[in-house]
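Dumping the structure here so I can ask a few things about it.
Taken from a larger complex, these chains appear in their original positions, while the remainder are omitted.
Going in written order, the chains are labelled A, B and C, and every chain counts its residues from 1.
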Amino acid sequence: MATLGLIEYADASPEVRAVYDDIMAMREIDWINNFWKALANDPATLKRTWADMKQIMAPGALDPLTKELIYVAVSVTNQCGYGIVSHTAWARKQGMTDDMFRELMAVVGMVNETNRLVAGYQVEIDPQFKV
Amino acid sequence: MATLGLIEYADASPEVRAVYDDIMAMREIDWINNFWKALANDPATLKRTWADMKQIMAPGALDPLTKELIYVAVSVTNQCGYGIVSHTAWARKQGMTDDMFRELMAVVGMVNETNRLVAGYQVEIDPQFKV
Amino acid sequence: MATLGLIEYADASPEVRAVYDDIMAMREIDWINNFWKALANDPATLKRTWADMKQIMAPGALDPLTKELIYVAVSVTNQCGYGIVSHTAWARKQGMTDDMFRELMAVVGMVNETNRLVAGYQVEIDPQFKV
């Protein structure tokens, strides 16, 4: 029921297969999840999005686990079911324990609460923060 | 212009001062930011919110810096100016470098993009994720 | 700095003035707030939006104060500064006390939190609710 359908490996062009191969190699898995199969209907977007993700999620000043936790946090805030499920899985693969997940949820919930308290009480930014 | 005004330390009840003292002790600062001064108009909410924040942001399976990064990520997603400014400051106090900030922004931006690609392409959750 | 500017009463067409007059009469005030002056750049939208608001906010199964509280709750959730400020004022005019405002904020904050806990924990709807 994906809008333009899903492109399976067997039916993919060489250009799309190259991205699929890279995804499987990077993630050390032997299957492609539906997000990429849906994007493959637009090879330009598939290639760009994967290139961006590879660059952005690579180890850097932040480690891959921290990045996956942030991925889940934002997906939960946006209430994107697919993002939550898939990146909870990837986060676990990067080492997220159940205790980490519990604390992640607690933080995400609280920030969504305090962001609205700030708005409703019309809290102005303190001059001390404007450095 | 805060809806109910801001309660300064000098004007606060002993109950509110006790929270203010705890906040300053925990954060090792000698001032109270406007969020708490605004909430102090509702001492029950002030006490509850601070107690929750202390419990949730304490070191645990996730370290305080990681929690602050998540705080910023969610505030950016919600576009809450106050949360962004204040917790960018707290995150820096916990050790966030400029490089960490840059990577944090890149991740948050990308997730907000991919969450919508998922929605628009109507991507169904893969059975592999439903373990 | 409103995108298309603000249409003052003195400069308004008879059609727009009729709406302005009705707004002032309904709200028992002698001025027009900027929202309507901005919409007046599109008389069709001005007339439609005011007609909708009059119909929707009128006393019915819910009283006007309850409707204003809901207005504020949604505006806070969307973090719409203008909606928060203006409808906090209208809510007060309908009888909202400071204590009501405090409780309203507490509820709105909490729901924004629990909505995300539901998403993150992937809570399925109980069959009991599907009646």
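Remarks
One rule holds in what follows: a contact is a pair of C-beta atoms (placed from the backbone, for glycine too) under 8 Å apart; a residue touches a chain by one contact, two chains touch by 3 or more.
Source: prediction; values computed, not measured.
Count of copies in the whole complex in this file: 6, from one repeated sequence with 3 chains shown in place.
Criterion: only the chains that are shown with their structure count from here on.
The most distant chain from chain B is C, comparing centres defined as mean Cα coordinates.
Rotation angle relating chain B to chain C: 120°, from a CA superposition, given to the nearest 5. Where the sister copies chain A and chain B meet, the same residue numbers recur on both sides for over half of the interface positions.
Chain B and chain C have CA centres that are 27 Å apart.
Distance between chain A and chain B, defined via averaged C-alpha coordinates, is recorded as 20 Å.
Looking at chain C, residues 79, 105, 109 sit in touch with two or more other chains. Only residues 3-4, 41-42, 44-45, 78-80 of chain B touch chain C when the two sit together in their complex. By the touch criterion stated above, chain B contacts chain A in their complex at residues 1-4, 31, 33-35, 38-39, 41, 45, 49, 52-53, 56-57, 60-62, 66-67, 69-71, 73-75, 77-78, 80-83, 85-86, 89, 97, 99-100, 102-104, 106-108, 110-115, 117-126, 128-130. Contact residues of chain A toward chain C in the complex are 72, 76-77, 79, 81, 84-85, 104-105, 108-110, 112-117, 119-122.
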